[in-house]
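Removed from the display is one protein chain of the complex; every other protein chain stays in position.
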Amino acid sequence: MNDTSTAKTGLQSEAGAAMKQNRTAEGTVGEVYVDDPRMTCRNVDVYYGEKQAIFDVSLDVGKNQVISMIGPSGCGKSTFLRCLNRMNDTIDICRVTGQIKMDGQDIYDGGLDVVPLRASVGMVFQKPNPFPKSIYDNIAYGPRIHGLCDDKQHLDSIVEKSLQRAGLWEEVKDRLDQPGTGLSGGQQQRLCIARAIAVSPEVILMDEPCSALDPIATAKIEELIDELRENFTIAIVTHSMQQAARVSQRTAYFHLGKLIEVGETDQIFTSPRHKLTEDYITGRFG
Amino acid sequence: MNNQQQHQKTMERVQQGLDRRYRKERHFRWLGLGAIILGLLFVSFLFITIISNGYTAFQQTYVKLDVFYDPEMIAPIGETDPEVLSRANYGGLIKASMRQMFPEVTNRREKKVLYGLISTGASYELRNAVMSNPALIGSKAEVWVVADDDVDMLIKGHIDLRLPESDRRIKDNQLGWIHLLQEQDRIEKRFNTTFFTAGDSREPELSGIKGAIAGSFFTLLICLTIAFPVGVAAAVYLEEFAPKNRWTDLIEVNINNLAAVPSIVFGLLGLAVFINFFGLPRSVPLVGGLVLALMTLPTIIIASRAALKSVPPSIREAALGIGASPMQTITHHVLPLALPGMLTGTIIGMAQALGETAPLLMIGMVAFIVDVPGSVMDPSAVLPVQIYLWADSPERAFVERTSAAIMVLLAFLISMNLLAVWLRKKFERRW
Partner (left out) sequence: MNEMTSGHIVKAYSAELDHLNKLVLDMGNLGQDQLRRAVQTLKDEDPKAAGQVIDRDRKLNEIDIQADEEIIRLIAKRQPMAKDLRDILTVQKTISDLERVGDEARKIANLTIHFYDNGKNPPSKEILHDIYDMSESVDEMLGLSLVAFTELDLDKALEVIEMDKKLYEDFRGSLRRLSTFIMEDSRNVGSVVDIVLALRALERIGGHAKNIGGFVIFLVTGKDVRHEDIQAISAEIEASRMAE
């Protein structure tokens, strides 16, 4: 803060924001758009039967960036996250309108198959959910069903690489044939991350990946997320604001199904612009 | 201070009510324990009655005869033509042997009573012996043959000798002969193999449950091959694919209701559809199996759906999230996890089907069938129907056979349930 130059750039970005103001979506404070988006969402509404869960959300997910979504329970952040790989399709009464594009391709387009979409937009869930199979089979399952491996050797190398990327290789390399459910909670979650990256997705969605883990395991996952950012685009829903502040570059605050504010994480956690954001992150939300 | 007083007052109140609360709890526990003990008493009473009635049926009284394979009565020595051998008068051999043992019996009426000590089935034993070994002709041998059921009952102590002679099935002169035979060590109780190797018969000593077991086996085979795949497929569709709307709700309600429909209704349905409409033969395991399949379907569907429901949704999410198609998700992950539960439900359904009588009565499986069925198209009885038939028979010897058949049926049911428990324990996975 003593550095004059950072203070200056801060102000300049402010001025830039003022300029971009006309590009900002209605009802959302902050910069919804980024220059180099991987996914773009425009005017997304989600309905569960008659009930509307998401109201007119527009948001860009930037390439090789971690975007975190925060907000009180039931604010629709998980619902929105599940729109990004069409996991909401599994719920009969769920209906999504608006436009979600990935690399320019509308993912809700009738012609687009959901299977390749989910292969390129992987997901990690709240509760570690390894298959009740061996560690090896857990990782190998995705490449197998998508036919990504030519032979056993190739599959072996995919499994090893995925586990290494997930920082789990050293811990499990001697017991690949043991059940994945026998690992500790944190290891299971890293196994799930390894399983997701085994099919080389472009985007990884994480739905509260650390809420069932202890602080050390959480720290390992956070470190992993930071490393994965180099190769993947990550969208993470979290209840821990500290976690959002630590791992993400951009933060979006949801409230009652609306996207209230989105911006650089640094800005959101030091001087949010919207009162609701401020109240939530300072623990005043009642 | 005020708080302290308040607390003391509260504690006093609590203390006052405490005794009553504990007493109530004790009473409730006694009540529960009493209910369990009563239930156990009933069950053990049932078991004790059945076993005490039935265990004697596993033994059978045999009589030793000195048989001369008289070539005049059978065929010339050296004859091997089965046609000739089978037509011979083996009953005459036995009668001759009896006459020889009791030469003092000359009266025609008395002779007939004397011959009655030996089962009519004894002649078949001799025939079988000769036919398998024609060299026997012309030789003499000691042969153990099955005694008549009345003799059997007497030896087993089921005939009350204090009754007047006219009320007894064993007359005084028969008693004398039997004592004579006993003195000569010509009467013996042996393991009753007939019971497990023969079909039904009018003569208790010749009747067995093999026909019924085979009938039950074929019926269950049909039932399983139809009910299991159909039930599992229906459950998977309803649980995983079917949209949740009014139609599926209706189907669900109907399945649950079908499980509660009296089984005889299924019998009527089978009679109307399979026999009258499709023209399938009566009394065959094929129709029985079809009817029982209809009856067990709801049970299997309900159990399978419960098993599918108990697979944690996180596994489905994991598979879908990695890009597996719904079909792959189900076949690779959900079904293997649900299968133990499904199998358990199926086995329990099968056990139910095994013990079912009413619907089979409607489709004619209650007929008296002597032959052991060899295929699903042969007329046959099943175990519970056999029990029902025997329970209706007046002969004292059928009483113990009824109980013995019940014991066999129970043994099958218990082992099937144990198999279900074992399967569940072995394949059950925990998360």
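Just so it is clear, A and B label the chains in written order, and each chain counts residues from 1 on its own.
The rule we apply is simple: contacts are C-beta pairs under 8 Å (C-beta built on N, C-alpha and C of every residue); 3 or more make two chains touch, one makes a residue touch a chain.
Computed from a predicted model, the values in this text were never measured in an experiment.
Peer 1: With touch defined as in the header, list the contact partners of the absent chain among those displayed.
Peer 2: The chain that is not shown touches these displayed chains: A.
Peer 1: Hey, which of A:I135, A:M241 or A:V262 is the one touching the hidden chain?
Peer 2: Per the contact definition at the top, the residue touching the missing chain is A:M241.
Peer 1: For the chain that's not shown, point to the residue among A:F232, A:F254 or A:F269 touching it.
Peer 2: A:F269
Peer 1: Touching the hidden chain in the complete assembly: which of A:G147, A:P215 or A:G283 does that?
Peer 2: Only one of A:G147, A:P215 or A:G283 touches the chain omitted from view, namely A:G283.
Peer 1: Need a quick check: the contact residues on chain A for the chain that isn't drawn.
Peer 2: 1, 4, 7, 10-11, 14, 18, 241-242, 245, 269-272, 277-279, 281-286
Keep in mind that, in the parts below, only the chains that are shown with their structure count from here on.
Peer 1: What whole-Å value do you get for the distance between chain A and chain B if each is reduced to the mean of its CA atoms?
Peer 2: Taking the average C-alpha coordinate of chain A and of chain B, the gap between them is 61 Å.
Peer 1: Which stretch or stretches of chain B touch chain A in the complex?
Peer 2: 243-244, 312, 314-325, 328, 332-333, 337, 429, 431
Peer 1: Which positions of chain A touch chain B when the two form their complex?
Peer 2: Those in contact with chain B are residues 85, 87, 90, 92, 115-119, 122-125, 127, 129-132, 141-142, 145-146, 181, 192, 195-196, 199.
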